[in-house]
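Excluded from the complex is one protein chain; the other protein chains are retained at their positions.
Up next, chain A:
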């Protein structure tokens, strides 16, 4: 599947792979503000504060903040089988997200810079040599106007 989608992909950026894993392909859920896992994520339902589901999605957030109990919330997402496929932080991750993702064995990439992604976009997250690269493989723009591969 990965090879198939890569052919029509658009490479957006590479960030720092803090917790690595294999390649991930998934649909984006985007949070436009620094996310506090404690209080803004419900691990029992796998939803965000506004009801959007993050289960088996690629959670892309502008940044992270909040109580240190947040690490346990990330672990709880895994424990209740509601974890996202990966977390991408456009800005810098913090110790809470890092500890939580190590505990939950959840791929975590940060420092990608603004990716211009929105809900429903489909991305490929590829881990190589300490980096996590995000390739857009589906979504509104790709489907309508840009299906040719770019970059590498």
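Assume a residue touches a chain if its C-beta (ideal position, glycine included) is under 8 Å from a C-beta of that chain, and two chains touch if they have at least 3 such contacts; residues count from 1.
Keep in mind that, in the parts below, contacts and distances are computed from a predicted model.
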Q. Considering the UniProt annotation of the chain absent from this complex, which name among "Archaeal glutamate synthase [NADPH]", "Cobalamin import ATP-binding protein BtuD", "Phosphomevalonate dehydratase large subunit" or "Iron complex transport system permease protein" applies?
A. "Phosphomevalonate dehydratase large subunit"
Q | Which of A:24, A:76 or A:137 contacts the chain that the document leaves out | A | A:76
(Q) From the list A:93, A:106, A:124 or A:137, pick the residue that touches the absent chain. (A) A:93
Q | Residues of chain A in contact with the chain not shown | A | 18-19, 43, 68-72, 75-76, 78-80, 92-96, 98-100, 102-103, 110
